[in-house]
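For chain A:
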Amino acid sequence: MLESGYVACRGLCDTPVMDVRPVIMARSLVKRFGDFTAVNGIDVEIVPGEAFGFLGPNGAGKTSTMRMIGCVSPVTDGDLRIFDLDPSTDGREIRGRMGVVPQLDQLDTELTVAENLLIYGRYFDISRRDCRAKADELIEFVQLAEKRDSKVDSLSGGQKRRVSIARSLINDPELLLLDEPTTGLDPQARHVLWDRLYQLKERGATQVITTHFMDEAEQLCDRLVVMDGGEIVAEGSPQGLITEHIRREVLEVRFGYGRNEQQLPALDGVGSRIEVLPDRLLIYDDDGDAALSELHRREIVPESALVRRSSLEDVFLKLTGRTLIE
Partner candidate 1 sequence: MNTHAVSLPLRIVPTAMLSIRRPQRMIERSAYVYRRGWLILLSGFFEPLLYLLSIRVGLSALVGDIEMGGRTFSYDEFVAPGLMAAAAMNGAVFECTANVFYKIKHSKLYEAVLATPMSAGDVALGEIGGAVVRSGLYAIAFAITMWALGLVASPWMVLAIPAAMLIGFTFASLGMALTTFMRSWEDFEYVPAITLPLFLFSTTFYPLSQYGEWAWMVGLSPLYHGVELVRAADLGVWDGSIIGHIAVLVGLSVVGLAVASRRIERLLLT
Partner candidate 2 sequence: MHTIASLGPVRVYNREWTYFRLVWRTAVFGSVIQPLMYLMGIGLGIGELVDGGPAGPDALGGVSYFAFYATALIATTPMFVLGQESLWPTMDGFTWSRAHQAMIATPLSSRDVALGKGLYFGLRGLVAGAGVVLVLACFAETRSWGLIAAIPVGVLTGLSYAMAFAAWVATRDTDNSFSALLRIGIIPMFLFGGAFYPVDQLPPVLEAIARVTPIWHGIELCRGLVLGGLDPATGLLHLLVLLAFVTAGSIAASITFDRRLRP
């Protein structure tokens, strides 16, 4: 069943495959803290083997959603089922079948890398012998063999993150929750992590990832929702969202701070849509180079010009009028 879900989904489908029972099903899910509504009635369905993303800026409600899915935060309203179980009554069983990588590492700082995995496995009631074998295998998998007996305090940020991932896998989870897995890491460490996560996906584990990095969402997710202010504003595959909401390429031009808007009349008709930011203009078009030639033809000379592939960042900008990372 896992395998079929995975195969069915690898073709970057826009809609979930309906013949598979969803791993996570949320209907009108709400989370309130006092007067503050963190999650405001979202619907999500995630099928086995899928890598599903929650993309949005800080405060969009991603972590609150993840905590509800992780059965460590009671649902305020709406329905949530995980593995077809109810988190309010079967939390223990659900948690036993998933792995969690929290936003900030919660490693046991008083223990070594190997002990962290070993003790964590014991919380799942895995025998000490199995824990040891599994811990060694996972330490190998995240390439930390030489740090096996070091205290986690002495590790770098990227290494700690890898320990967190290894630890979350100790119980062979069917579902992996990754809350901003690479925030705060340097580019090299991010790529190592992406590589490991991709391998895990190949093995068929369902992954739920939150991120505010569009490149991360593009790299890791088959399907994602864009969240803003506790609500879902768009849903689809990374490529699908780009083609649906904007064009394939972007021409970024700068005329100097605050002078970008004045150029708009002169640019009329260039590209399919123009977004004005304080420091630059974004011209969306299927062919960015063609748009740039058009600028040259009109003898408009910006301080700088750059053609790039459009990204989820641009989708987010279009949908909410704000950038992801402020």
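Going forward, a residue touches a chain if its C-beta (ideal position, glycine included) is under 8 Å from a C-beta of that chain, and two chains touch if they have at least 3 such contacts; residues count from 1.
The set was built so that all candidates are chains of the complex that A comes from, given by their letters.
These numbers were taken from a predicted model, which means no experiment stands behind them.
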Selected partner (touches chain A in the complex), from 1 or 2: 1
List of chain A residues in touch with candidate 1 within their complex: 33, 70, 72-74, 86, 88-89, 92-93, 95-96, 100, 102, 104, 106-111, 115, 118-120, 122-125, 171
